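Take a look at the structure below.
Of the protein chains in this complex, one is absent; all others appear in place.
Entry: subunit A
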Amino acid sequence: MLRAGPQTLLQDGGRQGWLHLGVSPAGPLDLKAAAWANRLLDNPWGTPLLEIALGDVELESQVDTWLAVTGAELPLRRDDEPLPLWTRFALRAGQRLKLGFAQRGQRAYLAVAGGFRGEAVLGSVSCQHREGLGGHGGGGRALQVGDRLLCAPAQFRQTASLPWPYRPDYSCSPVLRVITGGDAAEFAEDELQAFFAQAWQLSPHSDRMGARLCGQAIEPPRRQWSLGVTRGAIQVPPDGQPIILQADHQSMGGYPILGWLHPLDLSRLAQCPAQQALRFTPVSVGDAQAQLRQFYRFFQTA
């Protein structure tokens, strides 16, 4: 690792099954881009890769292997030669890979054939900084200059790319789908309408735990007994500015819940910069499930 960027984290499919002890699942914020990076290298779902926030990373390889970079649009170079994104490519021992700053989107995913090796903590190498779990070295820290990431040599016969129509467009201002539910019925009708009618702004105080929205406050119903919460839950705290829970979410929460973001739209949210305008539209739970099932079937079966 020659340059580590502002926040480069080792992630896999997430630390599943420990929410009951208060352990966050972590994992990639943009599951779609991470899944494609692994898929381009014939890696199984959840193979450990790097989530690179905002870019500015440089690595030198000590083995002959193959890699792929997906997600945020950023300049990618192998030594001085520009390389395309969403495409697998060879990197020989001694060659350097440089990722510039993200121009569109916020998070790039760098996968290597066979995956990066890491010490699993509670069954996962996913980096959870707040809890000090996983990541390079197992203690929950981001990658630093000088870190050596282990991977095996690999060889492909030819390159492979994701066709253009499948690549996400991070330049448009997104309309994200919401499964309403939870405490939605306890909100006043016009408060709920105000949520869907306005353009929200993504707050710069957002992080891997939660995306915070700024806008005209909506009044939540009274606080309830703390209960288990899931990724994508849209909490409305007393200040009326909603928080959408992301990969590093806590296991329980007490704020009223208006609904859940469509799980596949969390990927688009993960690529939005601060101040991005966001709109929301309702989707049925059945439709969301059908689309999510299709996504899992495609990526989780060889």
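The definition used in the following text is that a residue touches a chain if its C-beta (ideal position, glycine included) is under 8 Å from a C-beta of that chain, and two chains touch if they have at least 3 such contacts; residues count from 1.
As a convention for this text, contacts and distances are computed from a predicted model.
You can't see one chain of this complex, but its UniProt record names it "KipI family sensor histidine kinase inhibitor", from the set "3-oxoacyl-[acyl-carrier-protein] synthase 2", "Glutamyl-tRNA(Gln) amidotransferase subunit A", "ABC transporter ATP-binding protein" or "KipI family sensor histidine kinase inhibitor".
Only one of A:179, A:192, A:236 or A:272 touches the absent chain when the whole complex is considered: A:179. Among A:121, A:143, A:176 or A:269, only A:121 touches the chain left out of the display.
If you put the missing chain back, the residues of subunit A touching it would be 16-23, 121-122, 130-133, 179, 181-182, 225-233, 250-252, 260, 262-263, 285, 288-289, 292-293, 296-297, 300.
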